[in-house]
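Excluded from the complex is one protein chain; the other protein chains are retained at their positions.
Lettered A, B and C in written order, each chain numbered from 1.
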Amino acid sequence: MHSLKSITALAASSAQVDSFDGLTIQERADCAFASLAARRGEEAQCAAGAQALLGAELPAPGKGVLGEPYSCFWMGADQWMISAGYAAHETLDSEVKEAVGAAGSVTEQSDGWCRFDLEGARLGDVLERLCNVDLLAMQVGDVSRSRLEHMACFIWCLEPGQKVAIYAPRSSAGSLHHGLVEAAHSVL
Amino acid sequence: MTEVNRLDGGQINRAKEVSFTFDGHRYKGYEGDTLASALLANGERLMGRSFKYHRPRGVLTAGSEEPNALVELRKGGRQEPNTRATVIELFDGLEAAPQNAWPSLRFDAMAVNDRFSNFLTAGFYYKTFMWPKAFWEKIYEPIIRKAAGLGSISFEEDPDLYDKGFLHCDLLIIGSGPSGLAAALTAGRSGARVILADEDFRMGGRLNSETLALGDQSGADWAAAAIAELADMPNVRLMSRTTIVGAFDHGTYGAVERVQDHVAVPQEGKPRQIFWRIYSRRALLCAGAMERPIAFADNDRPGVMLASAVRSYLNRWAAAPAQEIAIFTNNDDGHRTAADLIAKGVSVPAVIDVRADAPSVAGTELLAGAEVIGTSGRLGLSSVTVRLANGQTRKVNCGALAVSGGWNPNVHLTCHQRGRPQWDADLAAFVPGTDLPVGMSVAGAAMGQLSTAQALSSGACGAATALEAIGITASAIDLPEAEDAPISLKPFWHVSGGKSRAWVDLQNDVTVKDVKLAHQENFVSVEHLKRYTTLGMATDQGKTSNMLGLAVMAELTGKSIPETGTTIFRPPYTPVAMGTLAGRATGKHFHPTRKTPSHRWAEEQGAVFTEVGDWLRAQWFPKAGETHWRQSVDREVLQTRNSVGVCDVTTLGKIDVQGKDAAAFLNKMYANAFAKLPVGKVRYGLMLREDGIAYDDGTAARFAEDHFVVTTTTANAVLVYRNMEFARQCLFPDMDVQLISTTEAWAQFAVAGPNARKLLQKVVDPEFDLSNEGFPFMACGEVTVAGGCRARLFRISFSGELAYEIAVPTRYGDALVRRLMEAGEEFGVVPYGTEALGVMRIEKGHAAGNELNGTTSALNLGMGRMVSKKKDCIGNTLSEREGMNEEDALKLVGFRPVKSDETISAGAHLMNASGAVNAKVDQGYVTSAAYSPVLESSIGIGFLKNGDARKGEIIRAVNPLAGQEIQVEVVSAHFVDPEGERLRA
Amino acid sequence: MMIDHPLLGLRDAQEFTYLGDASLIDRPDWRSDTAQEEFHDYLYLRDNPAGEHRELWYHEAGDRSWLVVTRNMLTHEITQVELARDVARARGRSK
Partner (left out) sequence: MAYSGLRIIKEALTGHKGWRPAWRDPAPKAHYDIVIVGGGGHGLATAFYLAKRYQTAKVAVVEKGWIGGGNVGRNTTIVRSNYLLDGNQPFYNLSLRMWEDLEQELNYNAMVSQRGILNLVHTDAQRDAARRRGNAMILAGDDAELLDTEGVRELYPFLNFENARFPIKGGLLHRRGGTVRHDAVAWGYARGADRLGVDIIQNCEVTDFRIEQGKCLGVETTKGFIGAGKVGVAVAGSSSRVMAKAGMRLPIESHVLQAFVSEGLKPIIPGVITYGAGHFYCSQSDKGGLVFGGDIDMYNTYAQRGNLPVIEDVVESGISLIPALGRVRLLRSWGGIMDMSMDGSPFIDRTQVDGLYFNGGWCYGGFKATPASGLCFAHLLATDTPHEAAQAYRLDRFRTGRMIDEKGQGAQPNLH
């Protein structure tokens, strides 16, 4: 085990939590990510390899699957984001690469993103002040990419109408957090 | 003051009295009042002054179309100029001040302008103020500017917050009058997602202002019941105080919700207003109609009002504009007004109706076939002069005159995509045309369906039809019986023959005479009329005046109104506070801030930060005792060159390129060759635009046969990625290449200087060979640090020193920089910022943003030979055009001042050693300059015509902005270690 | 504006970056004898019609796909949206 100490995207030693009446905003620093892109002409092998790892089919455009230990969502044509717990899967990219072999291109993405989970009965009221996703139309696992606080973010539906995860580029975590908290203050 | 004109009834909350001030006087009103209704109830008719002549003006309307009653609301940072008294919801402690009046509203010195109105006609300015020439800017214009304008701002920062938001719906219904409510009930009961928006704080539209019954209920009661039902539907969102301000493409609407304008101070943290972007599948415009005035002599006197406004004040707000109110009309609405007034006990001395065959009215005298030809009263109306049908004149005493010239359907939003309204001869008005915004339909009075019964049925029907188009079935709903009177109107626009001016545009002081003058001078098209006279260009955008102006022009040209033209309306429907459109994206939050992995650490070191795009980067790290930034920067440079320095370079773009065709793909993207780059090696690459101009440079590191990591400049990371995706998807769609950005995933630090290797050896795990042989210049590889942390190592150098860049997962970046500092303590390691980075790259003659300025080619940059002629790459064909390969083309060279204490400035222009100094003999320009602590001299690099061949020549660098002209020697841009021995050490 | 993304359905055009005429897919062959002339026409000349226009949009704040959007320049009506990669292949582009 190496001796470098990690910090969160908000540059703290532990994850930030903000609670409001009807909404909790929880920073998540415990997720590993790896992107997977199918190689040209080898889409089927890539899908089969990924399915063996995930225990589920690679999701269709705009969709995602939640699972243990792996979850996955579609991020672009022939491209997916796979996630798992960081503690147990710090080298998630190697695991995915092993599963798909030469049929897929895999890239470490864990620290490319910051993640905030928003949960509560007033989620919809806050989210509509932030971005244009239509929360009512989202089902479990669905992912929509949208502009939020002038950034391109992923909005991942974890529980319809109740809970989403928002991913933004890690370097802007402070601005995203500020935006989320201000919107929650404004509504709640 | 007392509420001398307050009546019984109305929809105000008499249990809640509120106190307010206007023009320094204190008044009382009730919750539910507007500022205008409360002032009228208090017997005040004078509310403002006009724009040009400062004529006394009173309220004309009861809505957002008001041209006259503009006030400055609130004080300090919350001061809001040009606010319509007719839509200001009264709250306790409200303070409003008149504007455009000095020293007071009642006595306005600028009213003297009115005396010179003979001079100040339309187009007056264009014909004069030209003599003498210099006087326009020095004398005339400042006077004009000062006299013009309306309200004023305080210049304090607005303390309130604004939000933005996004909504989705199947059907957006705009307006909650009878048609809007019928539509909302129809759509709501069908289960469709519905938004019902209305600008008023009380929904119901004209139902709240009329005494007409719906079934066995009053209109207001029926509306209240409908709203209550809608409020209980989870699929319906009721948005009062919400103006739909614009209809944009593909069903997108902009809306302003005034969340807390009706309180003195918004609740802490909550927005004053919200700007909503509404995504609708269908929209139904139920915006009603606006009554229009008739122009006659002195028709601008306070007390002259629209008849519908009089009914609103009377019925909704229980406020009589005066004790005696006469009527002037060309249709039956005037008569309805008289009946309502009489029912409320207000005296109606006469109904003046231009129609000779007008029906009689009970309880008052009808003057049929008569016209109002004048008014009198100093700051408010006291009487009107009437020309009777028999030609005789008669004076009628009254404190207010209710005027009705008919109704204009509220077509504004139908025009926002340049739709053109059509003329309806029966209504004598424009109705929505056939070229509506896609997805929009219109119902009720906005469509010309002026009776209440028509409004209800067209609203219900319109909703059902709109929903059917998107596959939602809505059943018909039961509608109450309602008034269904036919239109009875004689088109009549202005009274001719009056002695005084007849006002068309009340706010901008445009008269019938001005329209005539425009016609006389051939400004006959609607566009010319509007621009020449300023008709319709005031804060009301001509809602009550455009039609009138058009009608007068039609009369003059002898054409029909539709032949004369139509006026179309542009967004926004009513003016929108800029704060609302800005939302929270202001001040420090204008753009997101990107922070580097070492940001917290750098803050602890007291770093000075600078903006690089959205990034904040450490610019330099001052040490105790350093009083000038140059001291810090010189120290950072020297210490790096003498020992070792560390710099966070995470901001450079990083793109992961994988696939069997990755090398072939990069060969297309870069001007130079990449196909044969060995695994474990890095190469510098230059990217061209298709036009042959260089736009970015960086490195590509080959980690495997099918895996590269490309770096870009900080500024162009997004652009390079976009261009690569374009090439991948659109130009070479069958290449096996996959791309993803990894800029943020890795914290990357440059470790530079003679001791860089020694330092890194203490941090990189010992199993990795960092010797010059084991890890030579331009090597790359995966390593581990600090006992097993994954890392990437690149031996590349921007500074020209022995240097590496080391990357770890971003979460460990903070720890890594601390570790590097600790490990480097024995070498006196320094952190260095962008400033030292810049100095060192100028010392090495590396091009950066100032050189890659979008107009320079590889040839200009001295890299012409890098552009491969043996392969296809983006930009190589067009880079061969003759104009880009001329003999005296600009070439990148270096400059040193001849006198060593002189300073070269970036942005200086280059001139030959002797001769003229001007643009015609310009030889080039200095792009970047710095003080080199190594050379102990100012140095610069830049582009010089045929520069390659001019090394050793003495030329002049001129900076006339600073009155500077110095002699410089043309030298190689590689000031330090031109052979590159240090970086290979 | 709303763009009906072939994979993701209606998306706000604000999520996209606009490039221009879809003819930019038809990059000339660098080996042609008249390559310079062809590249000139390709890069600089435009039909710029006041009617239907096929154009390239990039879903930058979305799934990163390039789309060919057929849009009327007078009314902004969008009648067709295709993945640019499919269009490129159909127009004979390969590696």
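By our rule, a contact is a pair of C-beta atoms (placed from the backbone, for glycine too) under 8 Å apart; a residue touches a chain by one contact, two chains touch by 3 or more.
Please read these numbers as outputs of a predicted model, since none were measured by experiment.
Visitor: Among the chains you can see, which ones touch the chain that has been omitted?
Guide: Per the contact definition above, the missing chain touches B, C.
Visitor: From the listed residues B:81, B:733 or B:781, report the one that touches the chain absent from this view.
Guide: Checking the options B:81, B:733 or B:781, the one contacting the hidden chain is B:81.
Visitor: For a quick check of understanding: of B:853, B:912, B:937 or B:972, which residue touches the chain that isn't displayed?
Guide: Going through B:853, B:912, B:937 or B:972 one by one, B:853 is the residue touching the chain not shown.
Visitor: Can you say which of B:24, B:93 or B:149 touches the chain missing from this structure?
Guide: Candidates B:24, B:93 or B:149; residue touching the omitted chain: B:149.
Visitor: Go through chain B and note every residue touching the omitted chain.
Guide: Residues of chain B in contact with the hidden chain: 51, 77-82, 118-119, 121, 124-131, 133, 136-137, 141, 144-146, 148-158, 160, 162, 164, 246, 248-249, 252, 254, 275, 277, 416-418, 513, 517, 520-523, 525, 527-528, 531-532, 534, 538-539, 541, 570-572, 575-579, 581-583, 585-591, 593, 610-612, 689-693, 695, 849-850, 853-855, 878, 881-885, 905-909, 917-920, 922, 925-928, 958-962.
Visitor: Provide the residue numbers of chain C that touch the chain removed from this figure.
Guide: 1, 13-14, 17-21, 37, 40-41, 43-50, 53, 55, 71, 73-76
Here is the rule we go by: only the chains that are shown with their structure count from here on.
Visitor: Quick one: report the Å distance separating chain A from chain B, using the average Cα coordinate of each chain.
Guide: Whole-Å distance between the two chain centres: 32.
Visitor: By the touch rule stated above, which residues of chain A touch at least two different other chains?
Guide: Each of 79, 132 in chain A touches at least two other chains.
Visitor: Please list all residues of chain B that touch 2 or more other chains.
Guide: In chain B, 279, 661, 734-735 touch at least two other chains.
Visitor: In the complex of these two chains, what residues of chain B are touching chain A?
Guide: Contact set of chain B toward chain A: 161, 163-168, 193, 269-271, 274, 277, 279, 584-585, 589, 591-596, 599-600, 614-615, 650, 656, 658-661, 706-707, 734-738, 740-747, 784-790, 808-812, 814-816, 819.
Visitor: Give the list of chain A residues in touch with chain C in this complex.
Guide: Going through chain A, the ones touching chain C are 61-62, 74-77, 79, 132, 144-147, 152.
Visitor: Across the complex, what residues on chain A touch chain B?
Guide: Within the complex, chain A touches chain B at residues 1-9, 11, 29, 35, 37-41, 78-79, 91, 105, 107-113, 128-134, 136-137, 149-151, 169-176, 178-179, 182-183, 185-186.
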